[in-house]
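Only one protein chain is missing; all other protein chains are in place.
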């Protein structure tokens, strides 16, 4: 057997294995759910777990099976309408706020849909050759990364879905965890500025929005060596943090007035004590654990109160690029941030002060896949480093996540920075 | 055994049988549902089937077991919050628009809740005696009538839930039915006016809002001997019914402009042909079948277009009182109106021109049960006669149903009336 | 000169005088306004004074000058769009909520518009003859009654416009008035039921909705001989009136929760004391003055708290028909209710328990004028007797006013009734 063929076959086997692993992981994450839980959409921003499972499958069907598997016919002619998320150029779609109304297809049918597509994807991988092959492999890799993003969203969405239920159900048995190392006093890394390179370049998968690699001008700055803790955030609250307009961006101030926000999303006060809702159900608030589920506005107000600022995305990427991709990821099954220090990767997505925009020379993917990232480059802020719901092998130093400044349902947290003047 | 005791025992047995029958009927109505279907709340007005099943159970628990079964402890301490509908004096409740977010309790738990309550209700029936006994029997009867109302709502709500799903699922195999008798030309009954008695009086169960029996002044009038058909309504539409403001009440006109209503709720146009969504799925529109799922505004506009008016509730009650309670009820399992004539009972709730208000001397039930009917006596219109989703033995001539003038999801229809001048 | 001709001329002169009187009265009511005040629309329900002045003029122009004055050309080709209120069959119109944006035409132009139309109306009155004459006179009378309705609205709207201004400007120098007779203890009139006649019949002007005269069945009842006072309403509030759901209609309860209503519209609490905003500015609340600016829901809840009910419209009309049309009307220039007793006419529009609907055999006016009253016969409640903003010669025993149950900006009040059992 020629070496090229053998390499091809090995690559097929490797990708098939990876495909199976990722696909099974999504289903494993749903195992604690009752059928009833698969369909809740608690707010417009979240999606029902069933929808996630079907949507990622539709992605493989639409971008791989339909164009590349000869004779493939869609599993169901209305599924593209139901499970297209936001690909306007592919066709019309179920309005996002109405995803929670879809009792059909049933959970069982969605699993059949997954199995149907899985079987054909594996067939495609085994047979595709020639000019199609690199494109198929590239799209497969994109599809797997896409599914991993939805694994993260699954956990965030399930957490929110459960939190609005007065029964406060637990997704998993274990709570946020007991005896943990106390958070050390925050320390500061000093970084000298200059011209640096950031962004993805070279081999290996990355989303289009991570490139091209380019020069940036970074200024002298310091970064905290750990995330802000619940205890520190409580001090901000007790110092009138939510009542002092001078600490807030104007849009943030009117938001917290309008919504009556007085604490992070999942906090609850019982008399004198604070508790926190987690994927393990409600539990007492641990002062040493990083504060989570804060909006950009809250992160920014906290930083102003602390006399500091939020980091630029380039500042964080330079740190990430220097460190091994290790941390408290979804693989641990903890699904909650951990006290300690470092926390560069995992634990919580860190809000940056950088609005999400295109890197110089950014080119979106061709065709409908060009809608993946580029069209969101307005009104959102960049977050870096991954979180406790992110699959470990999904992370890279150049990874750019983005949310609206008012979003609180993702696993978000705060790291402080400051100028050196 | 003394005769009184024996009568009491027979009554207990009869009521126990009836309790079982009604309770099983609710569950039978849900048998065609997938677990997924139990949780959908497509609009604020509807409730998830699961919620209905639990709420009627909470009613028995709250108004019978808690006050009358010694030592009874609620099945779950949060269920009163979740399954109280609108009894403000009982305690706070899950906001109505958020009923669809409750994945927990699961369907399975709700059925366990039902079984738990059923067992204890039967125990209560067997043991209650003395002064409590008449009150318990009265409340049980109320509770069963309450559950029957929710059986009707179950079918209406399932129909709406399914209708918003682009897959247009069918609740049952059979469609609206084929070869049916053509609608005869409408005929008219002439009724001489005068002082008459309407409303419930004497023995037998009735809701508080049906009494007291009282004198009314009825004028000479004519009533159509059948409901308005789809074909007749189509003629109204083709004559510009939805574009002519002079036919509409002001609130109706602004509603249909704002919502873009151009036809009854479940109609759909495919090119030249009209189809209608039913509990058997979509099917061609039958011109002889009574038009259904119209709002009061549409019924009123149709009547004005036809040079007629809608009946007063007293006018309909006088007809109903003279006729046997027979018609196309839920018991047939058809769940769709039938062409033909008469249709006084069953088929469709008939909009009347009478705003829903208290009869002279109306007294609501005591305590929280006083919230059952009285507090809704504003902004709604009376409907009469029952529909194809109403249990046969739930109907009476004096029955007063009520909906908002904009409501279209119930099984509503139109009967014409006119003055004799 | 033949007698007929002379009668005709006298009638012309009389009507011309009346036309001038009514038209000047509208302008006199606006004299206290700054140009700035003419344009405010504080809520969708109110209209800017300038708009009222122009709209009533448009009414004369559209329904009299255009059809009957040969060669008449509209003053401005866009004024029909700007000043049509709700006559859909006449043509499109400026959306109601946007009336406050019309800085043009200026106040000065609107007065020119009035003068222009006035001159031509008088010319028409002098020249019209033959078949047109009775129709012209009928429409003129309708137009004058229409303008008087807007005089009342002018005062209600100015009051609301001023009330939202933090400067709380006064429309007139005098406040609600000082030394007034204390309210006597409420007394009760007993009325025997039976078949009676109500509604307008015979000669003299009435709106179409007041007829035809017809028989009604009235029950034995009692009516309070005066309106409910501020002091009595305060007792209701202090007894938890706004916190007890059992006192409220369901729609009312959710409204007061949503809006945070805790007292009548224009009341304001300064520490321990209550003040009330009037057209004379803010002043201390007088306990003997009738409570005003309450919604139907509040009137109904008060009556339930008091163990009474609101009157039926027929019950009030029978009283009004027996009494001279005298009371505290706009002509006194007081523009505020007066303590005392009786108060059958004037002071405050009295909420009735009667939904606003058509009398048996009701026929709206022909053509666009048919939109005047009939199309509002849904979702509103009847009020009777006129108020302190109503012109005296505008009132009749058969007069039916109507507002939505949530409306509070009109001069509304409460009279109690009760069954005799």
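Letters A, B and C mark the chains as written, and numbering starts fresh at 1 in each.
The definition used in the following text is that contacts are C-beta pairs under 8 Å (C-beta built on N, C-alpha and C of every residue); 3 or more make two chains touch, one makes a residue touch a chain.
Computed from a prediction, not measured in an experiment: that's the story for all the values here.
Asker: In the intact complex, which of the presented chains make contact with the chain not displayed?
Answerer: A, C
Asker: Out of C:39, C:230 or C:412, which is the one that touches the chain we can't see?
Answerer: In the full complex, the listed residue that touches the missing chain is C:39.
Asker: Based on the whole complex, identify which of A:248, A:335 or A:349 touches the chain you can't see.
Answerer: Of the candidates A:248, A:335 or A:349, A:248 is in touch with the missing chain.
Asker: Of the residues C:89, C:165, C:259 or C:332, which one touches the chain left out of the display?
Answerer: Among C:89, C:165, C:259 or C:332, only C:165 touches the chain that is not shown.
Asker: For the full complex, which residue in C:16, C:106 or C:254 touches the chain that was left out?
Answerer: Candidates C:16, C:106 or C:254; residue touching the omitted chain: C:106.
Asker: Using the document's contact rule, name the residues of chain C that touch the chain not shown here.
Answerer: Chain C touches the chain not shown through residues 34-40, 42, 50, 78, 81-82, 94, 98, 100-108, 161, 164-167, 169.
Asker: Can you name the residues of chain A that touch the chain not displayed here?
Answerer: Missing-chain contacts on chain A: residues 86, 88-89, 195, 215-217, 219, 245-246, 248-253, 296-297, 300, 353, 355, 357, 360-361, 370-371, 375-379, 405, 419, 421.
Following the convention adopted for this analysis, only the chains that are shown with their structure count from here on.
Asker: For chain C, which other chain has the most distant CA centre?
Answerer: In terms of C-alpha centroids, the chain at the greatest distance from chain C is A.
Asker: Quick one: report the Å distance separating chain A from chain B, using the average Cα coordinate of each chain.
Answerer: Spacing between the chain centres: roughly 47 Å.
Asker: Approximately how many whole Å separate the CA-defined centres of chain A and chain C?
Answerer: Inter-chain centre distance comes to 60 Å.
Asker: Which positions in chain B touch two or more other chains at once?
Answerer: As it turns out, chain B has no residue touching two or more other chains.
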